[in-house]
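Shown below is the structure under consideration.
Removed from the display is one protein chain of the complex; every other protein chain stays in position.
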Amino acid sequence: MKRKALLPTLTLHAVLVLGALVTLTPLMWMVSASFMSPGESNSFPPRLLPQVPTLQNYVDLFTRLNLARYLLNSTLVAVSATLISLIINSMAGYAFAKLRFAGRERVFHILLAALVIPGQVGMLPLFLLLKSMGLVNTMAGVVVPFMAGIFGIFMVRQYAMSIPDDLLDAARVDGAGEYRILWNIVIPVIQPILVTLAVFTFLSAWNDFMWPLIVLSDDAKYTLPVALASLSGEHVQDTGLMMAGSVLTVLPVVVLFIVLQRAYIRGVMMGSVKG
Amino acid sequence: MRGVAEARQNRAGWAFVAPALALIGLFFFMPVLAGLFLSFTDFDIYAIGRPDTARFMGLENYRQVLSNPLFWQALGNTFLFVILGGPLSVLTSLVAALLVSAKRVRYPGLFRSIFFMPVVTTLVAVAIVWRYLYHPQYGLLNWALGAVGIHPVDWLGDPHWAMFAIILMAVWKNFGYNMLIFIAGLQSIPEDLYEAAHLDGAGGWAQFRHVTLPSLAPTFLFVGVMTMLGNFQLFAEPYVMTQGGPLKATTTVVLLMYEEGFRWWRMGMAAALAFVLFVIMFLGTLIQMRLQGERR
Partner (left out) sequence: MRRGCRLVLALALPLALAGCRGAGDARTTIRFWAMGREGEVVQELVRDFERENPAIHVVVQQIPWGAAHEKLLTAHVGRSTPDVAQLGNTWIAEFTALRAIEPLDRRIAATPTIRPDDYFKGIWDTNVMEGVAYGIPWYVDTRVLFYRRDLLARAGYDSMPGSWDEWRRAMEAVQRVAGKDRFAIFLPTNEYTPWIVFGMQAGSPLLKDGDTRGAFSGPAYRRAAAFYLDLFERGLAPAVQGSSIANRYQEFERGTINMYISGPWDVGEFRRRIAPALQSSWATAPLPGPDGPATGVSTAGGSSLVLFRASRHPDEAWRLVEFLSRPEQQLRFWRLTGDLPARVESWRDTALTNDPNVRTFGRQLERVVSTPRIPEWEQISLRLQDKVEAMVLGHAPADSALAALDRDVDRILEKRRWLVERERRHAGDAR
């Protein structure tokens, strides 16, 4: 039995390892090239590893090219978006799941239907609206689209539906107000989905490109993706430098993912369960 | 007493959803409606300074969009990405999910995480990396192809290959996401179905065809529709890697919309483009749901 099973198992693992290598190669080369000096990365045949690893690219990014500023901006935007989104979406998601109020189902269905509308449709008028509010070229303007997301509300609602009604009714009988119930009972219970929502929102806000590209004109306010795209236009010859920039952009979200994998994966899988 | 409690829940319910609804209403629904209205005008850069130069155009913008050869080229490019890239991505995800979910696998979590890694990376950052990988002389891809005797290809500079290059990168970036959804789908297939098939004498492949695939049908539909919707909105990759070239081979509808709206400030036209895209996406969803629903 063992010998029969060995070949398929080996093949299976060989394919998996090959797949993993192919998947990781671009990322590994990115890291490797970020330590290469100029000229090494643009050589033929292409190098896989730097001959003389150098930190100069990273030094350049932080001294000449102001990368710390962009890191700070990205962090600010992602953290603000996450906090605001958590508060607003958790309240709404719980309410849609457990609180009976007039028109609840109809409003929710309208929100679901709106998921089909692509974001770009409203982008221009949103830009003009923010312009009239004086929010163009501000960090707040960048955060605006993340503050309330239909998908986030959907996720919280899905999860909150599993809260036992007796728990809530018992609290009401004891005289607790709805706000108290939300704060003391619901939030602790739905904590796992809140972590998922936080990770999702942070990732989306950190990686967002098109909207910050449109809204920000001051390069001091650029988030990492926009700054990176702008740098790549000028320094297209400087492969090592661009790779270092990419590494710094990707590193925080990869670390976040590795640490909070389970929460993130739960969110993805939940998205596939139809409400 | 119950009336009071109900009224209190009613008030609380509305109070809890009010902030979200207000934000969504103000920053999503209103702009979408405004966009629809904009698409009926020729609001442009002149109009920003002097609103009296904006004219009501009726459906003229839509007519211009539909008679613009560049739009059709962009639509064609987008369709190529959707029709080729979508199934390729879904297939890769399915294969990865099957491999990772196989019973004999050791360290499935590790492989799962590795395959998922590209999904969380920032698109702009990896688009830049792939631009270098695709370099005709110094890129890893041509070097690897050369090792097996294939001539170097100018991936991003040749109009015939540019979109395929972008498709390849997009598949790499996104297959992990759908893989997870397939894994969830696979895990939810009850074991007894497989046992029953095994008892009926079905081998591995037959089990796959008669148990796995049908059970995954709703997952396929979900993944298919979501992937298609995402693919229609292709923007960042061509913007960063090829600026829509070469010879407009990678210009997509959203890229065109961005250029019309934020480069040339022909906002009425850009709004019309966005709505045309929305209609196409909606129709695409309906078609896909009809096609896949009927397969049962």
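We call the chains A and B, going by the order they appear; numbering starts again at 1 in every chain.
Methods note: a contact is a pair of C-beta atoms (placed from the backbone, for glycine too) under 8 Å apart; a residue touches a chain by one contact, two chains touch by 3 or more.
Remember, predicted model here, so these are calculated numbers, not experimental data.
Asker: Which listed residue (A:104, A:131 or A:172) would be found touching the missing chain in the intact complex?
Answerer: Within the whole complex, the residue contacting the unshown chain is A:131.
Asker: Just one of A:16, A:143 or A:160 touches the chain that is missing; which is it?
Answerer: The single option touching the absent chain is A:143.
Asker: What residue numbers in subunit A mark contact with the hidden partner chain?
Answerer: Touch set of subunit A with respect to the missing chain: 76-77, 79-80, 83-84, 87, 127, 131, 134-143, 183, 214-215, 217-221, 230, 233-234.
Asker: Spell out, residue by residue, where the missing chain touches subunit B.
Answerer: Touching the missing chain: residues 42, 44-46, 48-49, 53, 55, 64, 137, 157, 243, 246-248, 262-265.
FYI, only the chains that are shown with their structure count from here on.
Asker: Nearest whole angstrom, what separates the Cα centre of subunit A from the Cα centre of subunit B?
Answerer: For subunit A versus subunit B, the centre distance works out to 16 Å.
Asker: Using the touch definition from the top, list the residues of subunit B that touch subunit A in their complex.
Answerer: 5-6, 8-17, 19-21, 23-24, 26-32, 34-35, 38, 96, 99-100, 102, 104-106, 111-118, 120-126, 128-133, 137-140, 143, 172, 176-177, 180-181, 183-185, 218-219, 222-223, 229, 232-233, 235-236, 239-240, 254, 257-258, 261-262, 267, 270-271, 274-275, 277-278, 281-282, 285
Asker: Touching residues of subunit A toward subunit B in the complex: what are they?
Answerer: Touching subunit B from subunit A are residues 5, 8-9, 12-13, 15-16, 19-20, 23-27, 29-30, 33, 41-46, 88-89, 91-92, 94-96, 99-102, 104, 107, 111, 114, 116-129, 144-145, 147-148, 150, 153, 172, 177-179, 182, 203, 206-207, 209-210, 214, 224-226, 228-229, 232, 239, 242-243, 245-247, 249-250, 253-254, 256-258, 261, 264-265, 268-269, 271-272, 274.
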